[in-house]
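One protein chain omitted, others in place.
Right after this comes subunit A.
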């Protein structure tokens, strides 16, 4: 039985095999990801484990088993295993890339021999669709064809169904950002699966945070500046520095123009290290720590044990001042900052260039000037933000990414308005 959007039909059988299939149109740019959400009668997930996709292919008790296929996805629903608190299973798809579903040649859903639905695709602007629903009705299971969704893609779909998205409001969208270049077609999940499978769980929070901050189509250069003074010893030892670097590297994979992130370390002196990317992220920090002979109180060889921020900032500015793309510098420090005037001078100078500084306080105290950055007005524009992480292990990834991206898109709109960058 071929259904139209809105139409429903009763289903029989205790095991439903449902196939979603799509075909790219000639101008389609991006990737299609198929997924499902287990929903309560309030149309919400009970927890993130109710979001089923290729990286979480089974619901808690195997009631829904998903598998990716070359042209879509297959869902096997064992209706007897569906928990009573689950009222509905939404079968969904998302376009990751610059295209909308309107650029697909076809999109269909088939419930093994019982029902099928071809989604009308002309003039569609959505990037995420609820293609169909499997739901309880008067003690039986039914299928509803829908094909309705969200222009905002995965983030909007996830928010609609109550999947863990941080409550910090996204900045207002600006047309400048929306006109930026599309992302590369290969999805972040796939890159992680191939190059750094231990980081695959970061794909979702990164994608959602970028979308929330309207940065999914923005390309930037991402840099990582690391305080390697002696007081950082515990942060290095506990693996927090490596963990933070991994999280920023995954962000850079999606956000950076070439997926390669520049890295500086500083103590009393500073040094630029090899670019980091997914291919060399594993053990990167211990690698640079062991790249030479370390003196007493040194965390990185030859840099010395005290913190001296202005020279490394000057080097970063020199490196990026003529960049054609916005530069997002993540500056990790545990505080103890004393060179306030010189740091202010560096920030003030860099406000004339496409450089944004995100200062991250890691397990420290006495952040000094960093805490006052928002009141610091005698510069061309606000090109800094600061947030402290008291205990890295307790900060959820989605919160971390949201805090990292806060203020960046507002700054980017401002530098474009001031023609610092095209």
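Note that in this section a contact is a pair of C-beta atoms (placed from the backbone, for glycine too) under 8 Å apart; a residue touches a chain by one contact, two chains touch by 3 or more; residues count from 1.
Quick note on the criterion: contacts and distances are computed from a predicted model.
**Q** What name does the UniProt record list for the absent chain among "Aminotransferase class v", "Chemical-damaging agent resistance protein C", "(2Fe-2S)-binding protein" or "NADH-quinone oxidoreductase subunit I"?
**A** "Chemical-damaging agent resistance protein C"
**Q** For the full complex, which residue in A:23, A:69, A:106 or A:125 touches the chain that was left out?
**A** Of the candidates A:23, A:69, A:106 or A:125, A:125 is in touch with the missing chain.
**Q** Among A:149, A:205, A:265 or A:354, which residue is in touch with the absent chain?
**A** In the complete complex, the chain left out is touched by residue A:149.
**Q** Considering the whole complex rather than only what is displayed, give the residues of subunit A touching the chain that is not shown.
**A** Per the touch rule, subunit A residues meeting the hidden chain are 4-8, 43, 120, 125-126, 130, 137, 144, 146, 148-152, 156, 160.
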